[in-house]
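All protein chains but one are shown at their positions in the complex.
And then subunit A:
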Amino acid sequence: MNNVVAQLQRQFHDYLVSLYQQGFLDNQFSELRKLQDDGTPDFVAEVVSLFFEDCSKLINTMSRSLERPENVDFKQVDSGVHQLKGSSSSVGARRVKNVCISFKECCDVQNREGCIRCLQQVDYEYKMLKTKLQDLFNLEQQILQAGGTIPQVDIN
């Protein structure tokens, strides 16, 4: 039983480290993990879930704003990008945040094509991250169910 826990913990550790190394997550995610404790064991999962919901909503809205070439509401798009940049930054979603930076630049110069490309990229990145984090949370659950504790992971 101990072996199982140790194995899962190792898996968890390695997986999380790889997410940092591959640039999916940055230090802010570990800040987020610090806020979770025994009293709030689902905090990270909740926040992350909220973030993905935000992504979905904002991407839809921005998509509509970019739909008609003759009538693009760049102000609306800019507002969406800003929100997305803020929340991705707070969550530690590094790749998503980086796309938002390029996205903002396209928006600033009213480059509709560029915006659409960035929008597609943001969509891709957030969905990718969602899958990765789901796997991570699943590992956490397995550890807990096996009677273990979630390891601290130091990325520095």
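Brief remarks follow.
In this text, contacts are C-beta pairs under 8 Å (C-beta built on N, C-alpha and C of every residue); 3 or more make two chains touch, one makes a residue touch a chain; residues count from 1.
Here, contacts and distances are computed from a predicted model.
Chosen from "Response regulatory domain-containing protein", "Vacuolar protein sorting-associated protein 16 homolog", "Large ribosomal subunit protein uL23m" or "Mitochondrial inner membrane protease subunit 2", the protein name that UniProt gives for the omitted chain reads "Response regulatory domain-containing protein".
The chain that is not drawn here is touched, among residues A:Asp78, A:Glu125 or A:Glu140, by A:Asp78. If you put the hidden chain back, the residue from A:Ser89, A:Ser102 or A:Gln121 that touches it is A:Ser89. Residue-level contact of subunit A with the missing chain is found at 28, 31, 34-35, 37, 40, 43, 46-47, 50-51, 54, 78-79, 82-83, 85-87, 89-90.
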